[in-house]
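Moving on, here comes subunit A:
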Amino acid sequence: MTGASTVASPEGLADVPAVAIENLGKRFGGVVAVSDVTFALSDETITGLIGPNGAGKTTLLNLITGYLKPTSGSIAIKGKTVTGWLPHAVAGMGVARTYQNILLLDSETVATNILIGCHGALQRRRLVTRAKEWRSRPGRDVVERLLTVLNLREVAKDEVAQLPYGMRRRVEIARALAASPSLLILDEPTAGMTRDESDEIGRLVQQVRDAGTTVLLVEHNVRLVRAICDEVLVLQWGNIIARDSAERVWDDPVVRTAYLGDMEGQESETGPAKQEGGTTNAGA
Partner candidate 1 sequence: MRFRTIKIVTALGLVSVLAAACGSSKSSSTPTSAGSSSSALPATIKIGVPLDLTGSSEITGVGTGEWAGVQFAVNQINSSGFLGTSKIDPVMFDTQASKTEAVQRTVELISSDHVSAIVGYSLTPSFLAAGPIAQKDGIPVMAVGLSGAGVTEVGNYIFRELLDYTKLYAFGDPQFVKATHATTAAYLYGSDTVTTSGQYAARRKLLESLGVKTVAVETITAATTDMQAQLTAIKDANPDLLVVNVDTGQVPSVLVQLGESGITAQYLGDTSLGSAVVTGNPAAIKAAQCGLFTTPWVPTSTAGGNPLFVSQWKAANNGQTPDFFDALGRDAMWAMATAIKNANSVNPSQIRDALSQISGFSGALGLYGWNNPAAPGQPTYGGVNEQVQNGQDVPWTSSTTCTK
Partner candidate 2 sequence: MFDWLNPYTQLVAAGILVNALLVLSLFVVFQCGVLSLATIGFMADGAYTSSLLATKQHWPTVPAIAAGAVVAAVLAYIFGRLVLHLRGIYLALGTFALGQVFVLGIANFTWTGGPGGIVGIPVDITLAELVFVVLAVGVVFQLVHLSFVGRALRAIRLDERVAAGAGINVARYRTLAFTASGFLAGLAGGFEAFQTGVISPDQYSFVLLVQILALAMIAGSYLWAGSVLTAIAIGVAQQYIGTTDALAEGLLYGGLLVVVMILVPNGITDPRLLRRLTFRRLRPHRGPSSPPTSEASPSGASPLVIK
């Protein structure tokens, strides 16, 4: 039995996969978004999840993090079945994420937004600790560190709504990291960023992995996926059509025809949009 209290030391659970998914399916009415997905993530790796728009990537993330309830199948995090759990409970298992459409508390400052990420840790403190830490503004040390790491120090007191897109992405990542998660899920973290910015994010994600966190990364930026992912899952029409290392997966003919086509090496995401609409038929 692995409780939520083990979040801080995921190293102790080496034999259990950070996340294991079996026969996961989700349909919205007649539309099958995820048909029958089975995979497990190895610990302390970066796994890329790629696929054309409408392949069901975000739906899969929403299923894992509890925002959607699966129609079939099961999800286990660190050996514990969390199928049907609500997002806050999944978060309590040490899962933190970012969102495809950036979700931030727009009217709050950058610092406060990051501080929200610390909620789990602050809540788990014992009453005595809470009383002791009362005047020391608990969580501030974490925020300070992340402000530096993500280069947000100058805007710490700014309202996030006024920040440029790339910076908002970084705030979101900082908030996810503030939870010191054992499983970090990033949904297109570099969308809308410059090449330099996204390279920086790539390096950061690698550091996070090296510190012992498992990362699941949905990304359209193929260059970045190639550069940092240990493994890549290819999703199409709600099915996993390929799974291989970041170097080899591109050679898979199925992947080439289904997804990559002629866009190899491009950072744009306009290409795959053509295949949108395929989801309606998938698995029906």
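Here are some notes:
Throughout what follows, a contact is a pair of C-beta atoms (placed from the backbone, for glycine too) under 8 Å apart; a residue touches a chain by one contact, two chains touch by 3 or more; residues count from 1.
Selection rule: all candidates are chains of the complex that A comes from, given by their letters.
What you see is a predicted model, and the numbers here were worked out from it, not measured in a lab.
Among the candidates 1 or 2, the one that touches subunit A within this complex is 2. Within the complex, the subunit A residues that touch candidate 2 are 28-29, 31, 33, 53-54, 56, 58-59, 65-67, 86-89, 91-92, 96-97, 99-108, 112, 115-120, 122-123, 130, 138-139, 159, 161, 164-165, 168, 175, 179, 191-192, 269, 273, 276, 279-280.
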